[in-house]
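As structure tokens, the structure follows; a few thoughts come after it.
Note that this complex is displayed minus one protein chain, with the remaining chains in position.
Think of it as A and B in the order they're written, each chain with its own count starting at 1.
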Amino acid sequence: MGTHGTSPAELGLQAACRSSLAATNHETKDPGMSDTQSPSVAPVAATNVGPGSRVRRSYRWRGKLEAVAIPTAAIIVSVLLFGIFCAINGANPLAVYASIHKAAFANWYAWQETLVRAAPLMLCALCTAIPIRLGLVIIGNEGALVIGGLCATAAGLAVPHASPLATQIVMAAAGMLCGGLWIMTVGALKHFRGVNETISGLLMNYIAIAILNQMVNGPMRDPSSLNKPSSFPIPDEKMLQPIGNSSIHWGLVYGIVACVLVWFLVHHTTFGFKMRTIGGNIRAARIAGLPVGAVMLIACFIAGAMPGLAGMVEVAAVNGSANESLNAWYGNSGILVAFLARQNALAVIIVSILLGGLLASGGILQRVHHLPDATTLVFQGLVFVVILFSESLYGRWKFFQEKST
Amino acid sequence: MSANESLGLWGVPIAVLASAVRGGTPFLFVSVGECLTEKSGKINLGLEGVLLMGAMSAYAISYRTGSPWAGVAAAGCAGMLLGAIHAWLSQRPKVNDIAVGIAMIVFGSGLAFFLGKPYIQPLAPQLPGIGFANWCGNPSIRSAFKICPLFFLGAAVAFAMQWFFKSTRWGLYIRAVGDKPDAARAMGISVVKVRTLSIMAGSFLAGIGGAYLSLFYPGSWTERISGGQGIMAVALVIFSRWNPVQCLWASLLFGGAQALGPALQGVGVSSYYYLFNASPYILTLLVMIVTCSTKRTLAGAPGALGSGT
Partner (left out) sequence: MKYSFSSLFITAACAFTGLLSSPVKADDTTMGFIYVGPKDDYGYNQAHAEGAAGVGKMPGVKVVEEASVPETIAVQETMKDMIVQDGASALFPTSFGYFDPHILKIAKQFPSVQFFHCGGMYVEGKHPKNVGSYFGYIDEAEYISGIVAAYTSKTHKLGFIAAKPIPQVLRNINSFTLGARSVKPETTVQVIFTGDWSMPVKEAESANSLIDQGVDVLTCHVDSPKVIIETAEKRGIYCCGYHASQAAIAPKGYLTGAEWDWTHVYSYYAEAVKAGKTLMDGSIPHLVRGGLKEGFVKLSPYGSAVSDEAKAAAEAAKAKFMDGSMVVYKGEMKDNTGVVVIPAGTEMKQQDINLEKMGWLVEGVIGSTK
């Protein structure tokens, strides 16, 4: 935790958080979860760094093991359940497993497919994972991605004489700006008018998609796009190129870097600390003088900039122009990734890769095992439900709990 | 095959009115069901999956048994089953409602599409419609006012639920559990049991809403039959301040709004139809902005909603 704050109120809050952390089993306290305990409001004297630190060190090991063992077990269980589902429908489960492995993780070719699908998920998941630290549940990722992609395209087309690098920078900036403003609106509505951010984010998704369709079929339409109404295309030479001679585009790097930066922001900066404080107890934060509104708006802006960047990557690395394919359910998958990763930005990377692998294996189930296209949805649903169930198993087993002093 | 007289410009308000009822019925069932669930303090975002499962099972059972009402019953049961899963999962410690909801959308729709593949080609017997304007000479008006009994059932449920919350013991339990779960626990009410039953009952109603889609209007089973009613229901409930009768009026409003785009094109107003199609969402957002305020909590909101307790 950062100790850059100097005001007594901040120190007090740090101490309050520290003491409440020692009382719970997990380093990451998710506001909005069913923990009815909240850190005490009154500032407490800073705890001594003595025997407590020994407790924390051993707890950290067991806690981390738990954080790996339970999700792994969850994945194994969901894969087994899916195998049963396949067996009922006439497909050999072992062959299915082999195919999934082959399609998602068996060799470099499969890994590329998985990583390519994981890239947009990482950025989109951050849109939910950042505001949840403040206690806001935002699900407007799809809208931010679409608006970001649209604005990035418009910006890219507005600078026809710029070099490829400059064009990409302009597009990324435009995408992040517009996506950020979109989600900042959600945050502003919550802060200034008390509008529930989950619902407003949801509604704004639909509005964003309507705006995309209207623009792409109307004012921004390229007449030569004929049967697939699209904006004018970004010239080939200005598009984001793949990394080396793989098929992975730079969006993956953006995603990983963004996740690492966000993790750092949330856990190791003052701003992150402020966010978590507000999320822990908003009244205490206000009393302590934290600028709740400003923090909320800035955090929402950062949260929206991520899918906005993902939208730009979709246009600049994949599609080449803005059209209805921007609306591809990446945003909503991102919500799920954020929750499955328990709002930890580093875990988002891993969960995105997992989901990317799931998605990459959908095709082989159809082509080789003749399972219908809905099978991959059932598989995804099973994995999500089982992993969510496994969330509730934390803290149940003595083995994973800290040894008492 | 008699020739229809054209309704001309009257076509627009007639279409909107007719659509308010026929398009609004699924909204009605899903929002009243969600209202029940939210009154007990839990959000069920997964109703989209329930809607699809309901539509699919109603169509399948109606086709297999020849009775559309058996299909409706099956849809309700399918809804209850999904609701049971949602209730069990979302009440486990440390599990977030929203995440479970989205997972259930994926799971529910996947299951519905998978099991529904054999039923896309056949034609299933449809629910009957009661003709309210059969005295009228104009076939358009006659058809516009052919209303399915499910609408009246839904309206009755809405009024009954209103009374239920205000005047019965179980209604009080649900409200208590939704507003102050700790106090309810202290009173000896089983919060888990009440919430589970509310979620299951809410999903039952949502399943019936799905049955309406596939057995009356549009009256077909395809994978795109849902128009987002399941997700919109959550917004509708807030729009109506968690009041079941207001859910009825709001559903009529949203159902009518669905017809606006095509009806206007029918009389020649054809631009901006994407934005017209988004009008219900814009409307809801505007209403929320105008009526919400930071000073007071949203009147009628159950206290425990969204706090994870």
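We adopt the following convention: a residue touches a chain if its C-beta (ideal position, glycine included) is under 8 Å from a C-beta of that chain, and two chains touch if they have at least 3 such contacts.
None of these values were measured; they are calculated from a predicted model.
Visitor: With the full complex in mind, choose from A:Gly194, A:Gly320 or A:Gly334 the residue touching the hidden chain.
Guide: A:Gly320
Visitor: Of the residues listed, B:Met200, B:Ile225 or B:Leu248, which one is in contact with the missing chain?
Guide: Final answer for the missing-chain contact: B:Ile225.
Visitor: Which of B:Ala144, B:Val157 or B:Ala184 sits in contact with the chain that's absent?
Guide: Checking each option in B:Ala144, B:Val157 or B:Ala184, the one touching the absent chain turns out to be B:Ala144.
Visitor: If I consider the whole complex, including the chain that's not displayed, which of A:Val195, A:Met312 or A:Ala360 touches that chain?
Guide: The missing chain is touched by A:Ala360.
Visitor: If the hidden chain were put back, which residues of chain B would touch it?
Guide: These residues of chain B touch the chain that is not shown: 1-8, 11, 14-15, 18-19, 23, 113, 117, 120-121, 123, 139-140, 143-144, 217-220, 222-225, 227, 258-259, 261-263, 265-268, 270-271, 273-274, 277.
Visitor: Since one chain isn't shown, list which residues of chain A touch it in the complete complex.
Guide: 92, 95, 98-99, 102-103, 109, 113, 116-117, 213, 217-218, 223-224, 226-229, 233, 247, 314, 318-320, 323-325, 328, 359-360, 363-364, 366-369, 372-374
Just so it is clear, only the chains that are shown with their structure count from here on.
Visitor: Which part of chain A faces chain B closely enough to touch in the complex?
Guide: Touching chain B: residues 30, 32-36, 137, 139, 189, 191-196, 198-200, 202-204, 206-207, 209-211, 213-214, 217, 332, 335-336, 339-340, 372-382, 384-385, 388-389, 391-392, 394 of chain A.
Visitor: Can you tell me which positions in chain B touch chain A when the two form their complex?
Guide: 43, 85, 89, 92-96, 98-100, 102-104, 106-111, 113-114, 117, 182, 228, 231, 234-235, 238, 272, 274-275, 277-278, 281-282, 284-285, 288-289, 292-295, 297-298, 306-309
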